[in-house]
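Just one protein chain is left out here, and the rest sit where they should.
First chain written, first letter: the chains are A, B and C, and each begins at residue 1.
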Amino acid sequence: MSHLIPNLSREKIKQMLKYIGVKRIDDLFKDIPEEIRFKGKLRISGPFSEQDIAKRFSERLSHVIDPSKILCFRGGGVWPHYVPSVIDHIISRSELYTSYTPYQPEVSQGVLQALFEYQSLICELTGMDVANASMYDWATALAEACRMAIRVTRRDKIVIPSIIAPHRERVLRTYLEGLEIEIVKVNLNKNGTVDISKLSENVDSKTAAVYVESPTYMGVIEQNLDEIGEIAHKNGALFIVGVEPLSLAIFKPPGDYGADIVVGEGQPLGLGMNFGGSLLGIFACRFDRKLLYQMPGRIIGLTTEQDSARRAFCMVLQAREQHIRRERATSNICTNVALNAIKAAIYLSLLGRNGLRNVAKKIYANTHYAYRKLLELPFTESLFKDAVYFKEFPIMFKEVDIEEMNRVLYDDFNIIGGINLGRFFEDMANVALFCVTEIHSKRDIDYLAKAILEACEK
Amino acid sequence: MSHLIPNLSREKIKQMLKYIGVKRIDDLFKDIPEEIRFKGKLRISGPFSEQDIAKRFSERLSHVIDPSKILCFRGGGVWPHYVPSVIDHIISRSELYTSYTPYQPEVSQGVLQALFEYQSLICELTGMDVANASMYDWATALAEACRMAIRVTRRDKIVIPSIIAPHRERVLRTYLEGLEIEIVKVNLNKNGTVDISKLSENVDSKTAAVYVESPTYMGVIEQNLDEIGEIAHKNGALFIVGVEPLSLAIFKPPGDYGADIVVGEGQPLGLGMNFGGSLLGIFACRFDRKLLYQMPGRIIGLTTEQDSARRAFCMVLQAREQHIRRERATSNICTNVALNAIKAAIYLSLLGRNGLRNVAKKIYANTHYAYRKLLELPFTESLFKDAVYFKEFPIMFKEVDIEEMNRVLYDDFNIIGGINLGRFFEDMANVALFCVTEIHSKRDIDYLAKAILEACEK
Amino acid sequence: MSDENFRQAKWSEPLLVELEETPESAWYPDEVGEIDIPKHLIREKLDIPNISEPIVVRHFTRLSQMNYGVDLGIYPLGSCTMKYTPKICEELLKNRKIRDIHPLIEEEYVQGLLQVLYELSVFLAEITGAYKVSLQPSAGAHGELTGCLIMRAYHKLNGEDFRNEILIPDSAHGTNPASASMAGYKVVVIPSNEEGRVDVEALKEVVHPRKTAGLMLTNPNTLGIFEKDIVEVAKIVHEVGGLLYYDGANLNAILGKCRPCDMGFDIIHINLHKTFGTPHGGGGPGAGPVGVVKKLVDFLPIPTVEFDGEKYYLNYDIPYTIGKVHSFYGHIDVLLKAYIYILLHGAKYLEKIAEISVLNSNYLMKRILETSKGIELPYTDDPRKHEFVVSAKKLYKETGVRALNISKRLLDYGMHAPTMYFPLIVEEALMVEPTETVCKKDLDDYADAISKITEEAYSNPNVVLGAPYNTSVRRVDEVKASHPKTMCLTWKFLKRRL
Partner (left out) sequence: MSDENFRQAKWSEPLLVELEETPESAWYPDEVGEIDIPKHLIREKLDIPNISEPIVVRHFTRLSQMNYGVDLGIYPLGSCTMKYTPKICEELLKNRKIRDIHPLIEEEYVQGLLQVLYELSVFLAEITGAYKVSLQPSAGAHGELTGCLIMRAYHKLNGEDFRNEILIPDSAHGTNPASASMAGYKVVVIPSNEEGRVDVEALKEVVHPRKTAGLMLTNPNTLGIFEKDIVEVAKIVHEVGGLLYYDGANLNAILGKCRPCDMGFDIIHINLHKTFGTPHGGGGPGAGPVGVVKKLVDFLPIPTVEFDGEKYYLNYDIPYTIGKVHSFYGHIDVLLKAYIYILLHGAKYLEKIAEISVLNSNYLMKRILETSKGIELPYTDDPRKHEFVVSAKKLYKETGVRALNISKRLLDYGMHAPTMYFPLIVEEALMVEPTETVCKKDLDDYADAISKITEEAYSNPNVVLGAPYNTSVRRVDEVKASHPKTMCLTWKFLKRRL
């Protein structure tokens, strides 16, 4: 509104128009042909004052549940985690959030160094050598990783497990639409991990990449990652691993079992859930020129001043990118989610290895406590019996309508229950996927179990 | 907690102790006599994690009404106003809020210039020549102004109107306790302004200061300020005026009618109500060395670098202050409310004269609309018939218990009604003081009138 | 105004790994007892430093001071629309009712959020003339990919999957060809004419009834020039059965003045982080909603946000949907800021945005051209729109000072440089976009600075060539940064090298 547009005074406009040498502002638009001019007035209300907008906004939000009064046990790609207050404080500094992509490194050392720290932290966490400065989300990171594998290997088949997050699969398929790629699915064992022999059968000399996730969409830690990697590599395929980053504080990182590319969702690292966005796509790979030069996205490097040994940071390997390579670029990504990557850098450095381990251990302990608690209920059954779960686990409910149960959990207990997997997987009509994290206490979990008992006995 | 205290690792402590040359940390406390050592453990719970504190805090606050669902018509010293989002944004910049009083001007130009702008803006608003960088609140500013007048005139009598804010009077009396001062009260006219002839009678050669407020505690704009000033000055007393700053955007400023000292409450200038604190005491005076050198508080000045003409800011006239003058200081004030003064500076500069005028006009229009609306009710009467009101006005309710009315207004209508003046003034048992500001719409006011009607007919 | 008046903060801040550790403390305090993970899955070493909160906060606070943002001064990066972000947008977004809401929550619990999203999609449709808008794409380029995939799906449904070419002007942003190519298309470049506009004759030559899938264009184009032949261009493409894609990066200039779909575009994206003032965050998150004309509605990504007259819901039932392009529904945080931004302005001030951004741009252009020796305006003399491109080719020839050097020297004045060397069709290009949120004095100061710099280029070129001087670091060695031998992409590279 008027206070946001400094040159809006009649006098100034006149003065400037005079200098330009035209009479009316409209003269500056005279090259817009009459026939396409917009004649009416946009049907957009306002201008509103801050005060009125705040009111309107809060009126709208009055039709949204109050999360501070609710216990959320839902995950599946975005998870409830605690966001340390430091993150919002730093991220609200306008030098950071009102800057553009650091095209002029000399005045952008702040964002550049922060992103360099992010890349370094992601590499420490995943055990990989290089990471880019972010992708939009796990799903697009996965899609770009597969495209990258296709470019690197010049092959056209991707092997994935039969169960991955439905939204990730959907995005992957969309992104591969333009290339004619075969996507092969490999079934799972009874414990929810990839069936190695089935995998072996499906990976061949046409395979560009083998993709697995750990923890899987079902929260299961994959057990045979070394073997899977070997199968991929033996066939000349790349080994792509999808990860939940907090799990890596206690579980072996992909770098330890030969992953070529790691993708994952950075939302647990200090981002809110925000109704699903924005998120943070993690993307890292081995240091191998063939891979590096095919990597999508921005990469930041440490260098020096031209005339001194003083450290400085800038974007590197831009020759891969669209603004130089255009149709032959490794990706079209331009604006990514840099600020979210900085959030993750703050989160990781604030918690440190001790804090991260504590969070991960608490999640692990909570997961197993909750898993056991729910299995103690008379009408539940485990889906994958000997699985090692992290953060999420599926529970089968005998003769229970999950949607109905969730409704009662919310109405009577202020609980957001597990995901109804029947929505996504035909054979899982009675299965709910629960999520527990460090924000939950034992008491919360006991309360969940009790609430489910009561809800289902209704 | 542990992450807040960087040197808390055993190893580091050992290393440092060794360097110091002692064995245990306790050796550094050995000069505390055994008999006064605290032997037990403080009964203070914690340490809590951020997450747990946030929970506890929000649990406590669940026992506080939600202001976003409520209409507040209460003022009386702190008023509901809109706080522009820019203020919180700027004030959250940690260079500002984590700094100390600017003792080293070379690294503190930010706070210094901001406070200089505050002083300048307050002087523009009040029409005075100099302002200090803040007092705690209007009440203590008033008390310090009276003490200053007593010092300057070496007299011992203060004349005030019979009605001023009860809390201000109470603080004033507390502050004058040590000095044996006579406080004389002058009655009001029927229109709520000071009775000039009564005033004349009470001001004499012993009078140090005449204090009036405009708008008064009852929201009445004082009409005879020139005359009051003349009476004070004729008798050699100082003329102190108390103001609500937003009113000065449309009403004559004290500088125009000869005020010597102006005090007031800066809370309307971008501070929240915060259950009554912190606030912002405005303090300004004429440029007169006698006054200036007796002024309490910090004052910021514009100067230059020592070796160049480049502008720079620093604190001035520190010889008045306690850290130099000790028991002969003009005041003991040290930590004031600098950050709140900066909030006011941001508010004033963000709104500018146009915005301030608009706010004040809206408040004025709302006040008169609400006043008329409430007087239309069958059981109400005006207290001061020919008054010019700003932001507040008292209404007499025939045979209505104000407390009871307010209870119904809250319970049934989500309204915080006017102040029950009976709590403070014996002769006002059925009077309520209402406040309307720019945050209220006509609809809100209509709703108030309707709610009162229904509440009182119950 | 001189370069003596500015110095960026310089803290020489070490890397996180070089800061002092606090090995025995941890931010996240809950001590959890031992847990039993199968041995072979256990992670042994985790090399992330334990730094205490005060030191972490200091680290990032110092870093931030070494970064230039819109809140510090003019930032006229052409094509990026770096405008001031109203603080109310940030403030309202801090609400927990946004941050702590899970995406897979039952729709009836989040009606208010869905309503806002729906309203935003309606606003964006109104502004662009689109029939329906999907809020899902994460950025402009993501919108382009989405758009190209919609083209693909459309032609496929029509049995025309043989169409395999997308036409793109030589002045286009790199994301356009990159996106087209990602969607499996061959890119055909259309040259610009001597006016800096699409060469209609050349276009006619390359359109092809079986090959052309569509054309991608931004209007005003990247030279800031309005493509006044757009109606004819659209006709040519449509006549051979192609679709028109509108790159919304330059929408700022025409808000309320004309609408892409009224010009003939079939698919459009909008960079909310440009035109609608959501902050760019040093590289995102942004948002790139995509709108389409009626005939393409059935191809939009799932889900769209809809209203059935009673309740708001997510519509997954889109017959020929291209699928999903993002995990959930898009960048909600960004979308809501744009919503607030739009309502702050209303129809009236949205149009003022266009007017004043164009006024500012033309004023600054004239100021620069009149006072800076060696700087020239390529192509037509028509007024530019919200941005303009000048060339320092002459200056370079005469002094050895390049567009790059001017840019670096501008940094010494506490001002951000323009976009350099884009579009590719202008030699020594400086692409300047002041936006509507600067004041006249900013424009005058900017022109004065460029004027001084060009004078300096003639009188004392070495000073310009050695710039910048007042920034937290001086000229960065970008060649070394990308060289295989010296490349350093993480802390580990540094350790290995030592």
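Quick note on the criterion: a contact is a pair of C-beta atoms (placed from the backbone, for glycine too) under 8 Å apart; a residue touches a chain by one contact, two chains touch by 3 or more.
Being a predicted model, the structure only gives us computed values, none of them experimental.
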### Task
Counting contacts across the entire complex, name the shown chains the missing chain touches.
A, B, C
#### Entry: Residue of B:Val159, B:Met218 or B:Val359 in touch with the missing chain, whole complex considered
B:Val359
### Message
Which parts of chain A face the unshown chain closely enough to count as touching?
### Response
1-12, 47, 49, 84-86, 88-89, 94-95
#### Entry: Contact footprint on chain C, counting only the chain that is left out
5-12, 19-20, 22, 52-55, 57-58, 61-62, 65, 70-73, 84, 86-87, 94, 414, 437-442, 472
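Simple rule for what comes next: only the chains that are shown with their structure count from here on.
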### Query
Which integer distance in Å separates the CA centroid of chain A from that of chain C?
20
### Task
Just give me the whole-number Å value for how far the CA centre of chain A lies from that of chain B.
48
### Query
With chain centres defined as C-alpha means, what is the inter-centre distance between chain B and chain C in Å?
46
### Query
So which bits of chain C are touching at least two other chains?
22-23, 25-30, 53, 57, 61, 86, 88, 90, 92
## Note on the structure
Among all residues of chain B, those touching at least two other chains are 3, 84-85, 89, 94
